[in-house]
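Every protein chain of the complex appears in place save one, which is left out.
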Amino acid sequence: MEKFAKAFPSKPLPSKTAKPWALAGVVGSGNLEVLLERGGRPSGTMECHVETSIPGYKASWLAALADFAHHYPAGGTKVTINDQGAPPVLVNLRLRQAYDHLTKGDK
Amino acid sequence: MTSGPLFHEQTARQRIAALADTGSFAELLPPPERLTSPYLVQLGIPVSFDDGLVIGRAKIGGKKVYLAAQVGQFVGGAVGEIHGAKLTGLFKAAARDRVPCVLIIESGGVRLHEGSAGEIAIAETMRAIFECRAKKVPTIAVIATDIGAYGGMGILSTCCDFRVMTEHGRLGISGPIVIEKWMGKKAYDSSNRALVWKTSGGKTKYLLGDADALVHDGADAVRDAVAKLLGKSSPVSLKGVKERQKELEKRLKRFGDTADPDAVWKGMGVRNIEAASLASGPEFAALAKRGK
Partner (left out) sequence: MNTAKSGLRRQNKAQRLAKVGKLARGKFVSSDKVPELLKRIIEPGDILCLEGDNQKQADFLANQLATLDKKDLHDIHLVMSCITLPAHIELFKKGMIRQVDFCYAGPQGTAVADLVKAKKFPVGAIHTYNELYARYYIDLTPRVALIAATQADRKGNLFLAANTEDTPAIVEPTAFSDGIVFAQVNEIVDRLPRIDIPADQVDFIVEAPYPMHLQALFTRDPAAITDVQVLMAMVALRGIYEKYEVQSLNHGVGFNTAAIELLLPTYGERLGLKGKICKYWMVNPLPTMIPAIESGWVESVFAVGGEVGMERYTAARSDVFFTGRDGSFHSNRAMGQLAGHYAIDMFIGASLQIDINGNSSTVSKNRITGFGGAPNMGCQPTGRRHPTKAWLKAGAEANPGPGSPPGRKLVVQMVETFQAGRVPTFVEQLDATDPGIRKALHGVAPVMIYGDDVTHIVTEEGIANLAACRSIAERQAAIRAVAGYTPVGLKRNKRETADLRARGIVQLPEDVGVRPSEASRSLLATQDIKGLVRWSKGLYDPPSQFVDW
């Protein structure tokens, strides 16, 4: 297991969201879960906590998270990830799904 | 056939959203509470915020229910300490509040890494289920994926009033690999998927009366079947248990020495095996003269 945390600059989240938190994905082989929560953080950063079962890929994790924080206004959120070896593309997909759920609701 | 997403392809949370009336699901102990397994962490195994079980209050067709779904991908949906406590609590709440309880099962049974806690939780949940049944509070198990309901969860599912299955679902005590290990490959070849499904799959369980409804692999079909059963209950009585015991003895006598699962299907009134193999849900049921 490898554990790390980092905050990334990001434009502030819209002031109104459909939910206070959203979860996307499941913890299973080659998969991950992303918990996205709003509130309580500086509005200009996306705070990320990652726990992954496959160590040694911190650079690609940080690059993927930084890209997401750059492309989506997610400032003021906290991202917590439980990972069981998901490829970066899935990290990106789950972040987008969680973001959609948070901002627009489940449907 | 059904349209829309297939039930066995959905995640636990998607299944819950599909079964519950829109917007009616309120999760208990949701992920932000971060109730994760203290044991898996120590073993270097990733944890999950819901510990593999999503529970909450919801409405189905306007009726209040307690609704839960196991996450099969997370350590095989296995029951650990947190997972088990949530499961027990849910059925206890159902009995206390006299609100029907629907559980979507996807589990191989107890989580080996936290075995004692899991065993105890399953036993306590069974007690809560029987409390529900004594109070005529309906309890419904849905078994609709190939992970199925095995081990303690297989037993637990049969304690509920009703079981709703699809052709993908499997129900048993020992899993196929375990049976092969103890009985030998000649007696039971676990790699023979057709054999495994013909012995423990939803269709066979429906034929034998272990499943109360066999439905298409779609959220709508599962929801309709659950909604129909919500108003019913089947209280436990000594007479009922004795009758069931007799049925099982009859079944054993009739099919106990049969090595060919097709013979069981034929014995239960399926005439065209090939057509029945490809049929789903009610279409299968129509091809079979389901007996007891």
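When the chains are written out, they are named A and B in that same order, and each has its own residue count from 1.
The definition used in the following text is that contacts are C-beta pairs under 8 Å (C-beta built on N, C-alpha and C of every residue); 3 or more make two chains touch, one makes a residue touch a chain.
Being a predicted model, the structure only gives us computed values, none of them experimental.
From the options A:13, A:64, A:79 or A:102, the residue with contact to the unseen chain in the full assembly is A:64. For the chain missing from the display, the contacting residue among B:41, B:112, B:134 or B:194 is B:194, taking the whole complex into account. Residues of chain B that touch the chain left out of the display are 1, 4-6, 9, 146, 167, 191-194, 196-198, 201, 274, 277-278. Residues of chain A in touch with the missing chain: 30, 54, 57, 59-60, 63-64, 85, 87-90, 92-93, 96-97, 100.
The criterion applied here is as follows: only the chains that are shown with their structure count from here on.
Here the spacing of chain A and chain B, counted between their Cα centres, is 33 Å. By the touch criterion given at the top, residues 1, 20-21, 23, 25-29, 31, 33, 35, 37, 51-53, 80, 82-84, 106-107 of chain A touch chain B in their complex. Those residues of chain B that touch chain A in the shared complex are 11-13, 17, 22, 30-32, 44-50, 71, 73-74.
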